[in-house]
Each structure stands twice: as C-alpha cells, then as structure tokens.
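One chain of protein is taken out of this complex; the other chains stay put.
Take a look at chain A:
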C-alpha cells in the first residue's frame, strides 16, 4: 500500500510555538493586547510531518526539544503560534496525572473524564468495572485522588484514557511510570490499539521500547524536525548522536545547549521562510510556501457594520437611561430635546425632587381618602 492510499490522520505544516518570556501573567496580557514584545522562546520552529491512519509514531529527542509542546498542540490544549495542525478524529492525550481532580475520588474522576470525553452515564456505568480493574487500584478507587501516589495517578489516567475509545492516542511519557507488570499491560493495550488500526503517537525516553513499538520515528531537536522516517533508520542516527553527545565534556555539552537555546530565542518566521524557500523551484511554489509558513489563526476582528450596530445600541442605551433618570416623558423629549442635558442642573434636579415629593403626598392622601370611603361604606 502506498502513502496516497492511506487516510491522513495528522498533518502538521510549519507549526511553530512561541512563548513570551514575560515575568508575570499581567505582562503576558499586555503583550497579548498591545504590540509590546518580550523576549520570545520558540519551543517549536516550523515542524512539518504527516501521519497516516494506523501508524504508530514515536517522538524522541533530548529534554527541552519540544516533544511535550508538540503533543499539546496536537491535542488542542495549546494553540500553535503559526502554521497549521490538521487533526482528523478524536484525540485522547495521556500524560502523567493529566486532568485528574485531587479533591474527588478515583471513581468520580472516572465519571467526570468519561463525561468530558462524551460518554453518557450509562456507557460510563458499563465501563466502570473494566476501568477500575485495569487501573489495579482496588479499594483505593474510592479514596481522594490527592492521596494517591504518582504511580497510582498515572495508572488511573491511563486506564480512563484508553477506555474512551479514541481515534488518535497521544501518550506523553506515560508508558514508563507504572511498575513492570502495569507497563507490560499498557503495552499490550497499545498493541491492541495498533491491531485495531488506530493512530498512536508516543513520547518515550526508552529507546528499546521505541524500536519495539514504533513504525516511524519523529526526532525533534531543539524545536525542529531533525529526522522523520522508518524506525531503525532514525534510531540508528539517534543512537549515534546520543553517544557522541555523551562523549562531550560537561562544558562542551553546556556550550552546545546554550548555542541552540540562543537560536531558539533569535528565531523568526522570516528565517524559516528563507531556509525552506531555497528548496523549491518555481515562484508559485514559493508563494504557496509563504502562505503556509505565515499562516496564523487571527483573533476575530469586528467588521465595520458590527461596530456601527454597537455604537447605535450604546447611544440608544444612554438616551433611554437619561430619559429614565430624569423622569422625562416622551413628549417632552420630542418638544425640548435640550432637557436631556439641561435637566441635570442642580436646580432642575431639585425641582424634580419637589415635584416627586408632592406627587407622593397627593397619592398618599388619595389613598387615605379611598380607604376612609371604603370604611364608611362598610359601616
């Protein structure tokens, strides 16, 4: 079967993720609202790849190479800064203690996550026993999650996620947190998914596991794709790199890391464009490339007609509010529109108070009269 026959499940084109290195949340906000810029750090620098249905793809790389960020962008937890991530199907992310609530019991967490994944209460009831059995938590299932050990938490998270029947499964370093027996069981479950033809992404530092499980490997290197291809080919190169890196002295390692970090801070989209544009021949392709690289999901802006409607409504609101506050009749406004403004002078306001006091008095007197009349009648 060739690639073109298979269904594309995930397609990333020039995905970048920039983090603003603003000291506080308030500063982050300022950066979002105005054009104020802080030093940025590009966790992803133009990642492109295509994953097909039924593939198992391992994501490898050193710490800080952007693996977790990529997984988060893929599962829709964080948006990409530019570029596009197309995902066809329901995604289930399994990360260490992902989305568990500490003040609830394990059982309640199962229900909550199930509801969040779109299961009905009946479906959850049906699957509840399976999930609890798989998690190996036993009686602890009715304890609050905050009392769980980290192993228990990840077991629970893993059990819930794999029972949700996702299309695309993303496992972020969650395969190696349980003990040996649980890990074997998880791997079996993953194999089951593979047999069912599901698409699986997994992040792992266990290179042996990667060689066993993956069809293809995506090697991320400081925010860029260093290699993407068949498992053995990529892993051989990766092993080579790791060995070379290990042989460097401590200071050389630090220097290497710092250089790449600097590159991640200095990166711009223009750099990415210039790097890639040299590979294409025609100007048309270059244009298309430009479009893809600078693709950004622009925050929605109001159209002019929308702004006009808001202005009209706001003016109307002020007008009506003014009318109510000054107790003006519709007739007065039409005849003397100036009263809308002149009515606010202290003198006029005082007159309004006096008129109102008089009216209330008259009303009270009238009310008394009526009551007296009624009393007389009844006598």
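The rule is short, and it goes like this: a residue touches a chain if its C-beta (ideal position, glycine included) is under 8 Å from a C-beta of that chain, and two chains touch if they have at least 3 such contacts; residues count from 1.
One rule holds in what follows: contacts and distances are computed from a predicted model.
Asks: Report the protein name recorded by UniProt for the chain absent from the figure; options are "Formate hydrogenlyase subunit 4", "ABC-2 type transporter", "Ech hydrogenase subunit C" or "Teichoic acid D-alanyltransferase".
Replies: "ABC-2 type transporter"
Asks: For the chain that's not shown, point to the residue among A:53, A:84, A:108 or A:292 touching it.
Replies: If we include the chain that is not displayed, A:108 is the one touching it.
Asks: Touching the left-out chain: which of A:21, A:133 or A:302?
Replies: Of these options, the touching residue for the absent chain is A:302.
Asks: Of the residues listed, A:325, A:341 or A:365, which one is in contact with the missing chain?
Replies: The single option touching the absent chain is A:325.
Asks: Given that one chain is not shown, which residue among A:313, A:341 or A:365 touches it?
Replies: Residue touching the chain left out of view: A:313.
Asks: Write the list of chain A residues that the hidden chain touches.
Replies: 19, 25-26, 28-29, 32, 75-79, 90, 93, 98-99, 104, 108, 111-113, 115-118, 120-121, 297, 299-300, 302-303, 305-306, 309-310, 313-314, 316-317, 320-321, 323-327, 349, 352-353, 356
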